[in-house]
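As you look at this complex, bear in mind that one protein chain is not there, while each of the others sits in place.
This part shows subunit A:
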Amino acid sequence: MSVSRAADVVVVGAGLAGLTAADALVTAGRDVVVLEARDRVGGRLVNHDLGDGLVAEAGGQFVGPTQNQVLGLAAELGVATFPTYAAGDSVYVHGGRARRFGGDIPPDPLALPGLGLAMARMNRLARTIPLEEPWTARHARRWDGTTFATWLRRVTAGTGGLDLVDVFLGSAYGATAAEASLLFSLHYIAGMGDEHTPGTIDRGIAVAGGAQELRFHGGSQLLAVRLARRLDGRVVLGAPVRAVEQDGRSVTVRSDAGAWTARHVVLAVPPVLAARVSWSPRLPPQQEALFGRLAFGALAKCEAVYDEPFWRADGLNGQGVFRAGSTVCSMFDNSPPGDGPGVLMGFLGGRQWRAWAGRPARHRRGAVLRAFAQVAGRRALRPREYFEQDWTAEPWTLGGPTAAAAPGVLTALGPWRDRPFGRVHFAGAEHADYWNGYMDGAVRSGRDTARAVLAAAD
């Protein structure tokens, strides 16, 4: 067995959370090494190269108001933002018919009144959730015993409201409202804000004034690349961690690139992958059970590249909302800023992913481009390039974009989410209360975890 190297802190995972934690620990004078399984940094953030120095994001990408942690980090790293293209009409596709509309809420006269009331109610209930301990909410047991879908069916007439919430959840959970607990969903909504601004579902859904408002120049992965550069050789790529062994004095982390012994470990990997590490002693069974249950949804991004964003000349912003039955759930103009190529990006999330992921790549491409054509016109059928990023096929992510807890999980196991296990601390977007599952949550969690490590007695 090889001799293990030493560090004050080993950070496992070079996603936004791990890198942020490492950066804070280095700033505080700790000797840090970051072990990353992949041969790149960024985790769920990855840029697709369009040539000529241009990129389109194939993982997490949008940021917006109240996401001050990630926006602050970007400013510090010199990564500028630009607005998501939103000038002109969006298109609502329902029952094979496409209709233009302005704003964020599609023109569905049967669904809209109920949906509006349901959203107001969600926001009101979300405000009653204690963000750090949602399982202590007054109706926690009842709400955690109910799916979000059951509740939506109860408070709206017909299926329109549920269908439209599912459009959002397709990309937000990679799952449907039927798969998530109401309590989890209210907590998720409550976190779509910051210490001064209560979370609302409206902010989660919106482009202007919401979570899809801005993108990063150079693509979101640039945040991770710049953080890694600042870590100056402390990131070891191609180092999947297989085992974590600890006694009262130190922790040894065994990876394919060797072993490291440290005083503390920050495990900044998706919860399911944390549960799969070989633990000695064993992870507390409740924590193992919780991490196993925080499996990610299913999400792929499908993107088509054109010589120019031709839809803009038709007064379209490239945004599409597809009610149940379509190939993608929603789509966006994902063009790089400036006069370069046009890019359309569609989410294959949850139900749509299940319908299409197993089909031949060519059939899927055809179906996705036909969905794009319903929004942007028939020119969308002939891209100069088409690519997909299926996050469920990524062994170091196993789905996306995040985990939505099923009924019963939060009340039974929630308190175990962020509890350190001996000298091992957990970080990641799924360990955040504000913007849980988002880049902002990852940065916040990275910073909080670094503080906890620094505060822990050596």
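Following the convention adopted for this analysis, contacts are C-beta pairs under 8 Å (C-beta built on N, C-alpha and C of every residue); 3 or more make two chains touch, one makes a residue touch a chain; residues count from 1.
In this text, contacts and distances are computed from a predicted model.
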> When you check the chain that is not on display against UniProt, which of "Alpha-hydroxy-acid oxidizing protein", "ATP-binding cassette domain-containing protein", "Chemotaxis protein CheA" or "SRPBCC family protein" does it turn out to be?
Replying inline: "SRPBCC family protein"
>> Going by the contact rule already stated, which one of A:R40, A:R276 or A:R365 would touch the omitted chain in the full complex?
In response: A:R365
>> For a quick check of understanding: of A:F148, A:W353 or A:Y386, which residue touches the chain that isn't displayed?
In response: A:Y386
>> What does the interface between subunit A and the hidden chain look like in terms of residue numbers?
In response: 360-363, 365-370, 373, 378, 381-382, 386
